[in-house]
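Here you go, one structure.
All protein chains but one are shown in place.
Order of writing sets the labels: A and B. Residues in every chain begin at 1.
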Amino acid sequence: MELFEDMTKPSRNQENGLLDPNRLFPVESRARGIAQMLFEEVEQLPIISPHGHTDPSWYAENKAFGNATDLIVKPDHYLLRMLVSQGMSLDDLGIPRNGATSETDPLQIWRLFAEHYHLFRGTPSRMWLDHTFSTLFGLDSPLGADTADQYYETINEQLARPEFLPRALFERFNIEVIATTESALDNLEYHDAILASDWNHRVVTTYRPDSVIDPDFEGFAGNVRKFGELTSSDTTSYSGYLDAHRIRRQYFRKRGATATDHGHPTSRTAALDVSEASALFEKVITGDHTDADAELFRAQMLTEMARISVEDGLVMQIHPGSWRNHSNEIMRDYGRDKGFDIPSPTNYVEALKPLLDEVGLEPNLTLILFTLDETAYSRELAPLAGAYPCLRLGPAWWFYDSPEGMMRYRQLVTETAGFYNTVGFNDDTRAFCSIPARHDMARRVDCAFLADYVARGLLRETEAVELAHDLAYGLAKKAYRL
Amino acid sequence: MELFEDMTKPSRNQENGLLDPNRLFPVESRARGIAQMLFEEVEQLPIISPHGHTDPSWYAENKAFGNATDLIVKPDHYLLRMLVSQGMSLDDLGIPRNGATSETDPLQIWRLFAEHYHLFRGTPSRMWLDHTFSTLFGLDSPLGADTADQYYETINEQLARPEFLPRALFERFNIEVIATTESALDNLEYHDAILASDWNHRVVTTYRPDSVIDPDFEGFAGNVRKFGELTSSDTTSYSGYLDAHRIRRQYFRKRGATATDHGHPTSRTAALDVSEASALFEKVITGDHTDADAELFRAQMLTEMARISVEDGLVMQIHPGSWRNHSNEIMRDYGRDKGFDIPSPTNYVEALKPLLDEVGLEPNLTLILFTLDETAYSRELAPLAGAYPCLRLGPAWWFYDSPEGMMRYRQLVTETAGFYNTVGFNDDTRAFCSIPARHDMARRVDCAFLADYVARGLLRETEAVELAHDLAYGLAKKAYRL
Partner (left out) sequence: MELFEDMTKPSRNQENGLLDPNRLFPVESRARGIAQMLFEEVEQLPIISPHGHTDPSWYAENKAFGNATDLIVKPDHYLLRMLVSQGMSLDDLGIPRNGATSETDPLQIWRLFAEHYHLFRGTPSRMWLDHTFSTLFGLDSPLGADTADQYYETINEQLARPEFLPRALFERFNIEVIATTESALDNLEYHDAILASDWNHRVVTTYRPDSVIDPDFEGFAGNVRKFGELTSSDTTSYSGYLDAHRIRRQYFRKRGATATDHGHPTSRTAALDVSEASALFEKVITGDHTDADAELFRAQMLTEMARISVEDGLVMQIHPGSWRNHSNEIMRDYGRDKGFDIPSPTNYVEALKPLLDEVGLEPNLTLILFTLDETAYSRELAPLAGAYPCLRLGPAWWFYDSPEGMMRYRQLVTETAGFYNTVGFNDDTRAFCSIPARHDMARRVDCAFLADYVARGLLRETEAVELAHDLAYGLAKKAYRL
């Protein structure tokens, strides 16, 4: 009976508050009932966050977050890009132009955001924000021009309280372990500070060597020189350079790292012989290289990183296919990460073959693949991950970390790769407050997917319960060796 | 109670007439109820038709349409292609071969069409036709071999009546404004005639300069010469040629044009400097050019058109990616537009970059993108339109102007670009009688999409009502500056 009542009076909950308790579940009542049952099983599981971009200084220093605008609007490229797409300028939004300090009043920026909140209808940002507003800040009327100031005051007032300090939120969010991402050149001082502190929660780093691998990275040659100093290695030779990676990976492992991450423009790999690779290294390190050399060096280094992963057991992640900073003018005036990164078609079958022929059958290697090209899910990624033992598929990424995106991912991947060649959820965010909202969304969508399969006789309920646990918790922990 | 009755006795309406009153709505009763409510809000809104191919002489001359075959079958490439794909010849269908007059009896053609009407099951053509048969001509038993003659007589008899003249239909269809599409060389006499008449309804033109921009267009050099004469410009120089565009666009603007349209094979753009562009123009105008030159000239001209749009405020549309007249034999014997235009993979991220770096952040530019490559929706188009302020996404086009196609469009676009970077519906048709059917379909599919989002807690009902209005009416009017 309760189910039926849910169905006939749904709008009451929904119109009176920000969150429908049955959000993202199937509409049909029997499937919805199954989804509710599955979600109850996993809703309270601890959060495993094996890949993300929160700032470790938050946990090390435990200082209060600033105001609503600085916490929620300005660092979120999802919000900036949508507002810019509808005619606001980055200046209006307080983003410094050419490094000059922006003096825009944060309350004015908040009001501008609130007035345009309808633009986010149908986007995951809207769902994450409403979840944060409702569950974290206790707000229950929709954000808009009329509620902008009330929101601003309520959020700021709460951010000043002790229970809103980063460590308190970490505990409240029920995070079992979170991974941050640091440059290979980072000294990891905040991770050291966390480890040395009496706060016993698990924050691990991730080895991200793009700045010393990508010849197109700003300051590449200097970075490699510094890399040599940090590791006491001779990074003027290829073998010394590879040793520097080995040494630095150990440094990261000691700060909890279980994984590396690689943000290349493509997923191309190569398997040059030592003399070819050494000659190529000589070119890129002296700056005497073409675009094709740079691409080949990145390709060669993916294979080298995979080989070292076989040795040291770090899980490898590849996040390819983003055309970073597509607008020259935005890049020139405002810099990186302002919402102008655009996906491109990405090939995996040809691109990964050199690496896979080298180490694709190694039992100790885990290589997690991501994509911004959804056409690769069923055509390339699921077939590859459903065959090569080293491969696993990362969750729906970036623009597809969304209800429709996650549902497409399951529909396109599962029949060929199954569930056990996937690795659970990544929140992949620097928006700390959105972490519970993101895991909530992912768990709900997975439960909706499983409920539909149960309702259509493709899975038994007992199997779906086990899978719901695995997708929400177990697979991430296992794949990332946490 | 009424809802429940609808659900238990659905086939009664459906089997007795041509149209299910709940067609295209979600099946589940609560979501269906929401869709019904939303559709009631928008069903009677006037039609905004900002892009299409109806013939302005119809409205200018207001002559009766001919018989059912000439009105419905022969001009509709959707119908011709399907019948040909199943073994009929274009001769059988009355299409003149090599310009010779076809002597096929229109009633015979109608009978052939009616006998094969089952081929259209599951296609949008079938829905548009049934809507037209039912709501316009009052027919209520299915078209087939047994009803062919009755249909033919009923339609022809009605077409002869005054209430079936073009202007009467325009009013009956509740069209607020319709845009036609004319070549840059067209003298727009029919638009002048409409403006000069006492019939006070809004028919506007659209500037389509393919014939003077595309070096591969039949008679290109002569077209450019005529273009110079029409505008009193020296179209032997690049600057004179660009001036001719400026002048001719003003001529179109005075006949109501608010937009331009560009049907290029690809979406490639370029930003050559003046001397390079002038040299290229010299090549293409003298016919001394390669295929690559022609492609580069088209690319350069998209950027020039965008620059002039910044000046004169005409909204720019790009319809790329059709391989026109794919069959040599069909083209040779029967000519263009006979259903053998086939989509091709289309890239936008790289192709549009030159234009976007020139004018992508201009506040006065609106550039509406279309695609025949659905893989670009979530990978390229939504990310681009969700960032660049000049970009908007045109509705699902051509083969995808269909229930499944429109639903995929919303599912793939909304989470990244939202609703407000889309521009409502285009009927894009030369089939005048199908216009109400096409808008009916689009409104129903959008209401179904919104209803599902409400039912799953992703939108509030009040928001969905506002969105339903915007998608059916407001966005088209605003985006096209009508």
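The rule is simple: a residue touches a chain if its C-beta (ideal position, glycine included) is under 8 Å from a C-beta of that chain, and two chains touch if they have at least 3 such contacts.
What you see is a predicted model; the values in this text were computed from it and never measured.
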item	value
Option from A:213, A:455 or A:482 whose C-beta touches the chain left out	A:455
Which residue of A:391, A:442 or A:475 touches the chain not shown here	A:391
Contact partner of the left-out chain, one of B:40, B:105, B:189 or B:404	B:404
Touch with the omitted chain, as defined above, among A:45, A:247, A:331 or A:349	A:349
Contact set of chain A toward the excluded chain (per top definition)	26, 28, 30-31, 347, 349-350, 353, 356-357, 360-361, 363, 375, 378-380, 382-389, 391, 411-412, 414-421, 452-463, 466-467
Absent-chain interface as seen on chain B, which is shown	7-8, 10-11, 14-15, 19-28, 81-82, 84-87, 118-124, 127, 142, 323, 326-330, 339-340, 342-345, 372-375, 399-400, 402-405, 408
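Simple rule for what comes next: only the chains that are shown with their structure count from here on.
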item	value
Inter-chain centre distance, chain A versus chain B - centres from mean C-alpha coordinates, in Å	39
